[in-house]
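One structure is given below, represented as structure tokens, and several questions about it will come after.
Note that one protein chain is taken out, while the other chains of the complex remain in position.
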Amino acid sequence: MKKIINTPESVVDDMCKGFLLAHKDYVGLDEKYRVIHRKEINTKKVNLISGGGSGHEPSHAGFVGRGMLDGAVCGDVFASPSVMQIYNAITKLESDKGVLLIVKNYSGDVMNFDGAADMAEEDDDIHVEKVYVNDDVAVTDSLYTVGRRGVAGTVFVHKIAGAKAETGADLKAVKAVAEKVIANVRTMGFALTSCTVPAKGGPTFDIKDGDMEFGVGIHGEPGVSREKTVGAAALAERAVGRIFEDMPVQKGSDVAVLLNGLGGTPLQELYILYNEVCKILDKAGINVYFNMVGNYMTALDMAGASVSILKLDDELKALLEAEADTPALKM
Amino acid sequence: MKKIINTPESVVDDMCKGFLLAHKDYVGLDEKYRVIHRKEINTKKVNLISGGGSGHEPSHAGFVGRGMLDGAVCGDVFASPSVMQIYNAITKLESDKGVLLIVKNYSGDVMNFDGAADMAEEDDDIHVEKVYVNDDVAVTDSLYTVGRRGVAGTVFVHKIAGAKAETGADLKAVKAVAEKVIANVRTMGFALTSCTVPAKGGPTFDIKDGDMEFGVGIHGEPGVSREKTVGAAALAERAVGRIFEDMPVQKGSDVAVLLNGLGGTPLQELYILYNEVCKILDKAGINVYFNMVGNYMTALDMAGASVSILKLDDELKALLEAEADTPALKM
Amino acid sequence: MKTLNISDIKSVLKITADTVLENEKHFCDLDAVIGDGDFGMTLAKGFRVIKVELEKFEADDIGGLMKSIGMTMLETCGGATGSLWGAGFRAMGKSAKGKSEAELTDISEMTASFIGGMQKVGGAVLGDKTLLDALIPASESMAKDADAGLDIAEAMKNAGAAATMGADNTKQLIAKKGRATYLGDRSLGYPDAGAEAISVLFKAVNDKFFC
Partner (left out) sequence: MKTLNISDIKSVLKITADTVLENEKHFCDLDAVIGDGDFGMTLAKGFRVIKVELEKFEADDIGGLMKSIGMTMLETCGGATGSLWGAGFRAMGKSAKGKSEAELTDISEMTASFIGGMQKVGGAVLGDKTLLDALIPASESMAKDADAGLDIAEAMKNAGAAATMGADNTKQLIAKKGRATYLGDRSLGYPDAGAEAISVLFKAVNDKFFC
């Protein structure tokens, strides 16, 4: 295992401490429950909490700050945080306007965020709402009962719902706009290598040099199919094609594109892929109104990328472009 | 080779195009000479040009924007740009106040930037000055005649000299502050894996699982010594120790720290390492006044990191904290 | 053996905890094939705390112990495991509330409650390729043996065999719950990690306690 860590057990705690030291102007840390929260907690706005397994850095803690999240709960690597961790985040970020949980749609996360929300509502009378992000189009929805995974599109939910909350909107309105994003964002990802979970010490799956996994999530799980590697143009074609299959985008539409690296892929390659994605959108007469290219929702050191497309209307545009000041995104 | 590219030959051109598409509010591109420049060229301030081989993304093009660079010349992967490329950047960014070239101290870069500067001065009467960044303390200076390499510390030069130029200072003053940064910054890096240059198709060097290269640069070259891997705490100790050996830092001093990832190392590990670096500095009574943790000067997909320490005085502090608005750094 | 007292229950739980810790890597490896490779770690994290808890727990109350273990799982374990096992243990706690001894009928009911707790939060049914595919046959075997008045040790042996068969069976299932669903029919041919773990735990408890 090639990692800069102390011990596999201390990875998340050490990371949280380093994160706090690096961004102490932005955040505070509850060490016991691994909750990273805004330095100044505002109890007069809807507070947004996200989180999930660690290993997706800068998600989610990197987006804690003005215009995005209020808190992020850090689970173990690729494991949802526990019910108690999330419960403590909710009570810490309790607000007069209520709390919105932004949950990626994984069984573990859903069960634990739901359990924590129930607890906070029952024991502490905190008004908690939840949205479940399920942007991954790799797996066809209808075949399975748990629904799609939540992947990189989550970052758009953070950005837009965060901007909405900053306007002083109420919980219902913030939840509604988060759900609008979820309804309009789709993501397709692929991996060239596995990642290595520190506790495991070796790659999650083996893969030969000429092969790739198409349709991966962000937890080092294998994808939907193993295929021969293809060039950037073909990759873009397939990813965008799959997204369009699932969510048709009209000619003349404005979209936001997130070209997300999975952690082990250099920025150079993300720009190359972005260039190909733009060619396809351009040919389809679709206008890229907003873009992000970089590592936003990673899977440790996995080499690979995902393409997310969000259909925009005027409301989403304005919120997407609103100010944000967080460790990982400043606009 | 596990890369998202079209062909090894088209890597840099495709990347430049993708970069332009992603950041068209910030930059323009001279496709032929691969010069990425500010969208609006200001001929009333000292213009800063940097560049070098590609593969270090976001360096250097990512720092083109207000408060940092005016132009970046993109060579082939890990190869200095040609004399003509640099010459064309200089003539494009010609300014009444002159042009400063920020050159990383590699034979190829030095020869090519020097040659281009001569040409621009002789043929076009452009006032060109140069600084050579040589922050890498891996190799002891005295032993060899080419001097030290320029590595991640270069980003501090871009930031601080860029801020100075923005104040309207003259070429002499901008060059002087760039040299002050160079005199006060030191970097030490190490790699856990090799990187893979697209044209080569395989790793530059072989390395076993329990081994690392200590004292690497940013071109996939092997380091100064191959050693057994150690934990994050020991790595921090060794890197900071080597820096202090070369540049003593007084108790009570203010420093800036750049914890730089080499491309293949996830942010999670950079935070873990940063936590350890802070512990050491704290014990030594040194105050981290400013920090950056992330991928700023990479070596393609190499797993590894570098630690840079810059000693600060009031002038450097003010310039470091000045506004910057570039694709890769916003403050 | 006709009843288990609190110290028997603690012994069984101690064996369970030790077995989880011994199999941490093995359970992770199983999860890695069609999941994300953390199942062993998550479970071990909880049972490491539970081991200490077992020694500290004073009251003569099987239900109280189970509830307390459930809370520990919710506090300590993330992942699907935290909620599922947390809910399972808490449901067992309810079912055995105030009991200082358990007969086979009680144990069988506790197991059914464990399953019910998990189903309430996880919504899985038999055949979804989860640990329930080992637990439900085991629980049914216990219920039958309880009706037939079998000895606990005997019944546990039967339950263990049912769990193992159930776990084996998961190889032929396509996952409908949990992460393995994302693989579609690529989950075919591999067992579910949770179900395998249930089988391993039954075997250890039977070899070391009910022997």
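Letters A, B and C mark the chains in the order given here, with residues in each chain numbered from 1 onward.
Basically, a residue touches a chain if its C-beta (ideal position, glycine included) is under 8 Å from a C-beta of that chain, and two chains touch if they have at least 3 such contacts.
Nothing here was measured: the structure is a model prediction, and the numbers come from that model.
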Note to self: Considering all chains of the complex, which shown ones does the missing chain contact?
What the structure shows: B
Check: So which of B:62, B:75 or B:327 would be touching the chain we can't see?
Finding: B:75
Check: Of the residues listed, B:18, B:153 or B:220, which one is in contact with the missing chain?
Finding: B:220
Check: Which of B:99, B:197 or B:262 touches the chain that is not shown?
Finding: B:197
Next item on the list: List the residues of chain B that touch the chain left out of this view.
Entry: 53, 75-85, 106-108, 111-112, 114-115, 138-139, 143-146, 149, 197, 199-200, 204-205, 217, 219-222, 224-225
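Here is the rule we use: only the chains that are shown with their structure count from here on.
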Next item on the list: Could you run down the chains that neighbour chain A and chain B together?
Entry: none
Margin query: Closest chain to the overall C-alpha centroid, by per-chain C-alpha centroid: which is it?
Written below: A
Check: In angstrom, rounded to a whole number, how far apart do the mean CA points of chain A and chain B lie?
Finding: 29
Notebook entry, point to check: What whole-Å value do you get for the distance between chain B and chain C if each is reduced to the mean of its CA atoms?
Noted result: 54
